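As you look at this complex, bear in mind that one protein chain is not there, while each of the others sits in place.
The block that comes next holds chain A.
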Amino acid sequence: MSGVSLKPRAPFEARVDFSGITPAVTGPLTLRELEHLAVPHGTRSVPLAELFFIEGAPDGVLLIEIGDARLDGVGAGMLEGELIVDGPVGAWAGRGMAGGILRIAGTAGDFLGAELSGGRIELAGDAGAHAGAASSGSRRGMSGGVIKISGHAGARAAERQRGGLILIDGDAGEGLATDMIAGTVSVGGAIGPLAGRGMKRGTILATSVPALPAGFVDTGAHELVALALLARRVPELARLKDWGSARRLVGDTLLGGQGEVLAPG
């Protein structure tokens, strides 16, 4: 393969903070410089080569063979290039990413794509809580880009989402799109309780009308041209063209919100 390949020497004994080790950072480095790159490991900082076998030539693609749920911050701060993980990752994967593609073949921990502003994350497995959400203490979650979760998403996905698109093929946990500000989240499976609570704007695309907080108002079924447009512009949303009409529920009106939940009419 082209690019750099990292293979863990052994299962990590402590959490590894991979934040900032992105194709844009590794690309200009020689293999030797890469080996000496400092990585937080538990309470210590160790050279990258102490944790990984490193092969290949830096060229904008980074492959982590055999992921690890203790590997945190994979792809965090990515600006360009491609980072592939052939297995699971820990928390904060793709946090603050602004460009490039992060592909994860396994599961991801909490805060996947938190505060993402651009680029694309593709997760083959399940995501933990707070996917695409705001970091603790932050006012805004992801503002752009795409997060595609092929499995299920944990609680509070899209919390305080400000923009961009989250595609969840499976179920979404409790509190989906809590305090959502804008953007779109699509759920292919079931949606947990309290979805949309505190929603200001933004869109939840559901396969059926979920149980919603009291502040949601049913505006009825409508033929929406916007769904046909979304179906064409986003291949993963092609199913929307078959909806015919859509039930539109607006909320959270108790807080003056104008967010919407759309489901087949």
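Please note the rule applied: a contact is a pair of C-beta atoms (placed from the backbone, for glycine too) under 8 Å apart; a residue touches a chain by one contact, two chains touch by 3 or more; residues count from 1.
Definition applied: contacts and distances are computed from a predicted model.
A chain of the complex is left out here; the name its UniProt entry carries, from "Formylmethanofuran--tetrahydromethanopterin formyltransferase", "Branched-chain amino acid ABC transporter substrate-binding protein", "Molybdenum transport system permease" or "Heme exporter protein B", is "Formylmethanofuran--tetrahydromethanopterin formyltransferase".
One of A:A38, A:A57, A:A211 or A:L229 touches the chain omitted from the figure, and that residue is A:L229.
Screening A:L165, A:V185, A:M199 or A:L212 against the full complex identifies A:L165 as the residue touching the chain left out. One of A:G144, A:G170, A:G189 or A:G265 touches the chain omitted from the figure, and that residue is A:G144.
Where chain A meets the omitted chain, the residues involved are 144, 163-165, 182, 184, 201, 203, 222-226, 228-234, 241, 258, 260.
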